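Missing here is one protein chain; the remaining ones are kept as they sit in the complex.
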Amino acid sequence: MEERKSLIKIKPKSYKDGEIVKVNFMVMHPMETGMRKDKKTKELVPANYVNSIKFVYNGKTITNMTVWESVSANPVFTTYMKIEGQGDLTVTYTDSTGEVHEQSIKIKPKG
Amino acid sequence: MNKIIKIALSVAVLSSLSFCDDQFSMSDKDRAMYAEMLDNNPADMTVASGEELLSYMGGPAGLAKYLGVSEEKLPEYIAGFPRYIKKFDMVVGLDQVLQAMMHDGGHKPLELKSGNMFEMLTYVKSLANDVPINIDVNANQQMKDAYALGEKTFNTKRGGRGLSCLSCHSPDVIGSVLRTQPLPDLGVNNSGGTWPAYRMTKSSVSTLQKRFQGCMKNALLAVIPLGSKEMVGLEVFVTDKAKGKPIAIPGLKR
Partner (left out) sequence: MQRRDFFKTLGTAAVVGATIPVMSFAAETKKKGPNAFTYEQALDVITGGKKPVKSDKVHLKVPEIAENGAVVPVTVEVDSPMTDSDYVKAIHIFATKNNNVRCIDANLTPANGKAMLSTRVKLGGTQDVAALIELSNGEFLIAAQSVKVTIGGCG
């Protein structure tokens, strides 16, 4: 399984309990549609795209997304979440080839 | 036959140039929307990878030591590249410094065109974020020479269509729209401070020198190798145009 880079960013960087913050998740993924031809071999490049993403905060699913091949390569997803105490935000994503990856960050509200 | 194609091409270029004034250029609102995308730049992941790679060589502290500057002064020092470094007796870009550092540290140096090198270069330059570009093209004879060679490379018409960098980036044509894109003033646009950047059309991170190569390839000029005297000169010349502008890495480009 290929190692893929991914990143979770919370904006603003410093936040309080109860605050609603922006959550960005991005991953280096080619998002192949299966309809693109390789320039050299002229063969179709097999489809391979992120097809599901789940945001879980302290065991509770905040958002889950079904994603299709029309989303751009190296995709970025932004949504909001309400800070409710310390804990982990875990983003799990799968792609159409069956790869599953997980990325977490610590949520630490100040005050 | 070739001649006909060439003529056809120049007509195509001219006609799109002429057209562009209004209808097909983007609105400021659209541009603002694209600018907002900087907040979520996929190249942020590139910076993170570069940070990890440099950590194997002692991180920013290791780099500062290698360059013979204090860690506090490192960002300011980075903002002055390409520069003449006595140890190498030549004007070099940051990527070449990294290569030398790998070599001296007993590692096999990464190729200038390698993805890992782009990652490290992106990270290292981002250490100077918000610092104004302070390249000094009169610092010594070597820098003067590099600047002159860069200017010459920029202005020299080459290739099948007799184009130079200047053909599209001279004050006469800057601002004209070519295929929906305004021809940029490389100084105002802060090219020196916004590369390496994520290129949306390529879905990957590119460096300033690599971008020069892409330009040459598309304009049918023989491509100049990364890290060559001419290429570093070109980087010196173009970076100097943005002197005083803050470094903002990674950039995000069309």
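Residue numbering begins at 1 within each chain, and the chains themselves are lettered A and B in the order written.
Just so we're on the same page, contacts are C-beta pairs under 8 Å (C-beta built on N, C-alpha and C of every residue); 3 or more make two chains touch, one makes a residue touch a chain.
These numbers come from a predicted model, not from an experiment.
**Student:** Of A:13, A:40 or A:60, which residue touches the hidden chain?
**Tutor:** For the chain that is not drawn, the touching residue is A:60.
**Student:** Among A:7, A:28 or A:76, which residue is in contact with the omitted chain in the full complex?
**Tutor:** Per the contact definition at the top, the residue touching the missing chain is A:76.
**Student:** Which listed residue (B:62, B:109 or B:214) would be found touching the missing chain in the intact complex?
**Tutor:** With B:62, B:109 or B:214 as choices, the missing chain is touched by B:214.
**Student:** Tell me where the left-out chain touches subunit A, residue by residue.
**Tutor:** So the residues of subunit A touching the missing chain come out as 20, 31, 33-35, 47, 57, 60-73, 75-82, 84.
**Student:** Using the touch rule from the top, list residues of subunit B that touch the missing partner.
**Tutor:** 11-12, 14-19, 23-27, 29-30, 33-34, 36-37, 168, 178-181, 200-201, 203, 214-215, 217-219, 254
Please note the rule applied: only the chains that are shown with their structure count from here on.
**Student:** Indicate the whole-number Å distance between the mean C-alpha point of subunit A and the mean C-alpha point of subunit B.
**Tutor:** 30
**Student:** Which subunit A residues qualify as touching subunit B in the complex?
**Tutor:** It comes out as residues 5-7, 9, 11, 24, 26-28, 30, 72-74, 76, 78.
**Student:** Mind listing the subunit B positions that touch subunit A in their complex?
**Tutor:** Result: residues 37, 39-40, 42, 44-45, 48-49, 198, 200, 203 of subunit B touch subunit A.
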